[in-house]
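Only a single protein chain was left out; the remaining protein chains are all shown in position.
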Amino acid sequence: MTARALRLVLTQRTALLVVLLVAVVVTMTTLSGNNYLSAPYSASYMASTLINAVPLAMLALAELLVITSGRGGIDLSVGAIVSLTGMVFGFAYGQWGWPLAPAILLALVLGAACGALNGFLVAHLGFPALIATLATYYAFRSLALVVNDQKPINSQPVQDLYSTATAVALPLVGESFPRVPLGIFTFLVPTALVVWLVLARTTAGRRLYAIGTNDVAARWSGIDVRRTRWSAYVAAGAISGLVAVVTVAQFASARPDSGTSGNGMALPAITIAILGGVAITGGVGRVAGVVLATLLIVWLNAGILLAVPGNSGSQYQLFALGIVLVVAALLNALTQRRYGGTQ
Amino acid sequence: MSAPALARPAPAKPGRVLPFPVTGQEVVLLVVIAVLWAALAVTTPAFATEGSIVPLLVAMTPIALIGIGMTVVIVTGGIDVSVGSIVMVCAVVIAKAMVGSGIPLPAAVALGMAVGALLGLVNGALIAYGRVQAIIITFGTLNLFRFAGLQVFGSATVEGIPGTLAPFGRGDAGRTLGVPHSFVVLLVVAAIAWYYLRHTPGGRHFFAIGGDADAARLAGISVRARIVLGYVVTGLLAGVAACFVIAQGTSSLAASVGSGLELSVIAAVVIGGTSITGGRGSVLGTLLGALLVQTVRTGVTQLGWPSQLSDLFVGVFIIVAVGADLLRQRRRPTGKRTT
Partner (left out) sequence: MAGAPRLAVSGIAKRFGAVRALRNADLVVDAGSVHALVGENGAGKSTLIKILSGAETADAGTTAFDGQEVTIGSTTAAMALGVATVYQEPQLFADLTVAENVFTGREITRAGRVDWPAQNARVTELLDLIGLPARYATVAVGTLSIAEQQQVSIAKALAGDARLLILDEPSAILTDTEIEVLFGVVRRLAASGVAIVYISHRLDELFTIADVVTVMRDGETIGTWPIAELSVRRIAELMVGGVLDDGPREHRVPDGPARLELRGLGLEGRFHDVDVAVRGGEVVGLYGLVGSGVAEIAASVYGITPATSGTLHVDGAEVRPRSPRHAKALGIGLLPSDRKQQGMFSFQPISFNISAGNLRLLSKARVFVDRRREREVARRMIERLSVKTPSERQPVSAMSGGNAQKVVLARQLVDRPGVLVLAEPTQGVDVGAKDEIHRIIAELADAGTAVLVVTSDLPEAIRISDRLHVVRDGTTTAEFGPGASQVDVLAAAAGAVEVAT
């Protein structure tokens, strides 16, 4: 019985993540109850920190798509796309006076176009994804910085966008449940649902898993491998475009380095995706794993911030992210040998 | 008994016994750099002066130095995205040691090399013995090393760093007869690496591992030990690079040091013609790649263009360099590609 439970936890990534998630929440709540934390680790605190989950989870979903497409699929440029489309969105909404909906659509389309360039290099010209997206990372990042001479756009309409990042009460349950940041409902949940729907329910999702598992067999089965792989990068770009809108709203400003400052947004997103059970070799990965991995990291980070106040709190977050990733990867390798793979 | 007794004695064959030491791609890179330099010299008179060339050469040294290690790692089919964090850890440890106990230059360099090698050993051991993809492990250690570095930093920047490392800096102390010392160090390391990779069995084995690790194992090569060595060397060189970074900076060191450096290093290596899939690459190419990247950065600044524009050109150069290589691969009579 314990052997079966162990096997379940080791081979089912979602099971492992749920166990870890419960462990984190229970530990933090206990610490909080005994006043070890600088502030209560309450439901409303947990809900408010979800704002950090929005860009992280969305970009991790983007990475889920490209990594699943196989042949070393990866997208280092998502952060740079966020910066670039964020600036263009800032122009459209903040300076040219576009209404919100067309401006968001513009961000989506521009992001998709950036992704299309990545996809063309990888799927049609045969570039290794790491190299192609490294190059476009540089190019997009550079354009984002140059396009407004390194200055952010924070005109009034952009600043007003901040209201979308505020928390709202859930419908139906009302105030009996903690307030959740609006971005969760306007961006993350729809994106996660669409990605889940595509992967789990559509023929496009099947084609993606097929080329990621074995692209030669996919071709022999009559699947258009190039087009499918290209589409994965386009979708990743489109999601990055949406993240740009979220980020602009969150900061009340279109910043030219919003997705590229420091370590950038791509590395954490890839880390989350891998932690969520996305196999770097392709063909394996699910939305549930990515979402759970995001929640794990976000709530773990939230707890760390309370347990280790101040600057070193964010340092321990790095430590947690790194150690969780390395252990998850070693665990993957182990289960690969012991049980023949992770689901 | 010597195997087949020969019907005909082999003709004494004078001349070359190795492929030409410079590949086509390297020649092209050299030409591109030459053209850029000539164009810059014409358009901005300030470029072709010592006050411009020397800082350019000094500025490229950290990236080129780490690039040498990264070349070895990528040749074996791996990658190390944690080098930026390794530089950060080494830099802060050295800086603290210099501020705290005023250690002399040799000790500072040795300390950097030791810390770097240790961190490289962590990467190498996890990758070779944990059997996990290099990119995943080094993404993890990127965060872990950065955490370690930040812990050493405390919460503040390191202030009041003495000028112990000035001999590796941009200033007058950093050069002899106009030649920057750090650049000389780079050339010496590159020469050693070049010789080792090209002329010793151990060096050649890196290429065999990247070409086909299983076949290499069958040929009696200790694959894991080689892989670990690659990461250790990369870490060690990152430690030396950290000294250069401190020397080029001011008397204070911020926690953002080294951040994003890994991508610049990888860019230099792939522009230099090293194949990201392993088995092929050269130290000379990496030096040229780093020189090209730095030339673009310097050139863009001197032309009065926004400095951030240089990254756009770096991106384009990566695409062109790798694209040219892909085209050449495709023209081969026998590709391993089976799609």
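Note that the chains take the letters A and B in the order they are written out, and that residue 1 is the start of every chain.
Note that a contact is a pair of C-beta atoms (placed from the backbone, for glycine too) under 8 Å apart; a residue touches a chain by one contact, two chains touch by 3 or more.
Quantities reported herein were computed from a predicted structural model and do not represent experimental measurements.
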TODO: Write down which of B:G84, B:G149, B:G211 or B:G258 is the residue touching the left-out chain.
DONE: B:G211
- [ ] Return the single residue from B:I161, B:I221, B:V270 or B:V322 that touches the missing chain.
- [x] B:I221
- [ ] Sort through A:V195, A:A210 or A:A235 and give me the one touching the missing partner chain.
- [x] A:A210
TODO: Write down which of B:G160, B:G178 or B:P201 is the residue touching the left-out chain.
DONE: B:P201
TODO: With the missing chain put back, which residues of chain B would touch it? List them for me.
DONE: 1-11, 13, 16-19, 199-201, 204-205, 207-208, 210-212, 215-216, 218-221, 275, 279-280, 332-334, 336, 338
Task: Absent-chain interface as seen on chain A, which is shown - done: 201-207, 209-210, 213-214, 216-224, 283-284, 340-341
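The rule is short, and it goes like this: only the chains that are shown with their structure count from here on.
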TODO: Mind checking the centre-to-centre distance between chain A and chain B? Centres are C-alpha means, answer in whole Å.
DONE: 31
Task: Residues of chain B that touch chain A when the two form their complex - done: 79, 81, 126, 130-133, 135-137, 139-147, 150-151, 155, 256, 259-260, 263, 266-267, 270, 276-277, 306, 308-312, 314-316, 318-319, 322-323, 326, 330, 338-339
- [ ] Over in the complex, which chain A residues touch chain B? Could you list them?
- [x] 74, 76, 121, 125-128, 130-132, 134-139, 141-143, 145-146, 149-150, 215-216, 219, 225, 262-264, 267, 270-271, 274, 280-281, 310-312, 315-316, 318-319, 321-323, 325-326, 329-330, 332-333, 337
